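Following: one structure in structure tokens, then a few remarks.
Heads up, one of the protein chains got dropped from this complex, but the rest are sitting where they should.
In order of appearance the chains are A and B, and numbering begins at 1 in each one.
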Amino acid sequence: MFYGFAVVTVIGALLVILQKNPVYSVLSLIASFFGLAGLYILLEAPFVAVVQIIIYAGAIMVLFLFVVMLLNVPREDAAEWDRSHPLYRPMAVRIGAVLAVALALELGWALSRTAGLSAGVADDRPAVSSVAELGKVLFTDYMFAFEVTSILIIASMVGAVVLARKRED
Amino acid sequence: MSIGHYLVLSGLLFAIGTAGVFLRRNLITLLLSVEIMLNAVNLAFVAFGRQLGEVDGQIITFFVMTVAAAEAAVGLALVIGLFRHRESLNPEAFTSLKW
Partner (left out) sequence: MADALAFLTSPTFIAYSIIIGIVFGGLQIMAAVMVYAERKVAAFMQQRYGPYRVGPKGLLQPVADILKLFFKEELRPKAADAFLFSLAPIISVAAAYLAFAPVPFGAPTTFFGLLDEPMPLQVSDVNVAVLVIFAVASMGVYGIVLAGWASNSKYSLLGGLRSSAQMISYELAYGMALATVVMMAGSLSLKEIVDTQSGYWFGFIPQWYIFPQMIGFFVFACAGVAETNRAPFDFPEAEQELVAGYHTEYSSMRFAMFFMAEYINMVTVSAVAVNLYLGGWHGPFIPVEYGWIWFVIKLAFLLFVYLWLRWTLPRFRYDQLMSFGWKVLLPLATVNLILTAAGVLYFEL
């Protein structure tokens, strides 16, 4: 089960960045989110899984799709890229590639040295998956963060409206 | 499944997201790649939360999702605004500070 969902998630994510057409990118990301939702269910967090579908796949991605369709975005064209940008100089590209490989190696090294990685996720403790329990913690211990989030949402809402508004002048 | 499996998967997703941000030249795909990275982090949180038997991992996930929603709304509004000016979504088309 884990490997099935993991493969769906990773392939979906890969397709997002490999596809030229933004509509297909959005769709493969949705597929990837479904894989993630499956993983959350395996982790005994059904509420997170459902919220993942409702918010990510059901709302945010519809928004993306809406914008892609509204703008009728041109397909990304390789020839359009500005090759004269300083970051495209061969030297810079090589240094960047070396750094990326170094980062990957470091990550692998760090993972190989970390203890306890093979401990099963579900071995030690029972899962807390009841919605009531979640709500209790969210509205007591995380009260402050919750309120701050509401301010964030108001700010982003106002920002989006101001940005998308047509200029009168 | 061990915690390592989830961490490796999460790291892989994060790497894919990062690669997308660096390699793609389309504002929409950049935003999508950021979403992949956020989800990679979510997965790690939920996996750790499950291992520790705490709800905190799941709760952080909700906050991340809220931030992602806010980010998507503002980001897409910006994209629409930029597209109105330049008829392009290539981030390199927006190099001048004023037009």
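Throughout what follows, contacts are C-beta pairs under 8 Å (C-beta built on N, C-alpha and C of every residue); 3 or more make two chains touch, one makes a residue touch a chain.
Just so you know, these numbers come straight off a predicted model, no measurement behind them.
Chemist: Sort by label and list the shown chains the missing chain touches.
Modeler: Hidden chain contacts in the full assembly come out as A.
Chemist: Out of A:66, A:109 or A:139, which residue would touch the omitted chain in the full complex?
Modeler: A:66
Chemist: If I consider the whole complex, including the chain that's not displayed, which of A:131, A:148 or A:162 touches that chain?
Modeler: Answer from the full complex: A:131 touches the omitted chain.
Chemist: In the whole complex, what residues of chain A lie against the chain that is missing from view?
Modeler: 23, 27, 30, 46-47, 50-51, 53-54, 57-59, 62-63, 65-66, 69-70, 131
Assume only the chains that are shown with their structure count from here on.
Chemist: If you average the CA atoms of chain A and of chain B, how many Å lie between those two points?
Modeler: About 4 Å separates the centre of chain A from that of chain B.
Chemist: Chain A touches which residues of chain B in the complex?
Modeler: 1-9, 11-13, 15-17, 19-20, 23-26, 28-29, 31-33, 35-36, 39, 42-43, 46-47, 49-56, 58-59, 61-63, 65-74, 76-81, 83, 88-90, 92
Chemist: Show me the residue ranges of chain A that touch chain B in the complex, using the header's touch definition.
Modeler: 2, 6, 9-10, 13-14, 16-17, 22, 25-26, 29, 32-33, 36, 39-40, 42-45, 47-48, 51-52, 55-56, 59-60, 63-64, 67-68, 70-71, 73-74, 76, 80-82, 85, 104, 107, 111, 116-128, 133-134, 137-138, 142, 145, 149, 152-153, 155-157, 159-161, 163-164
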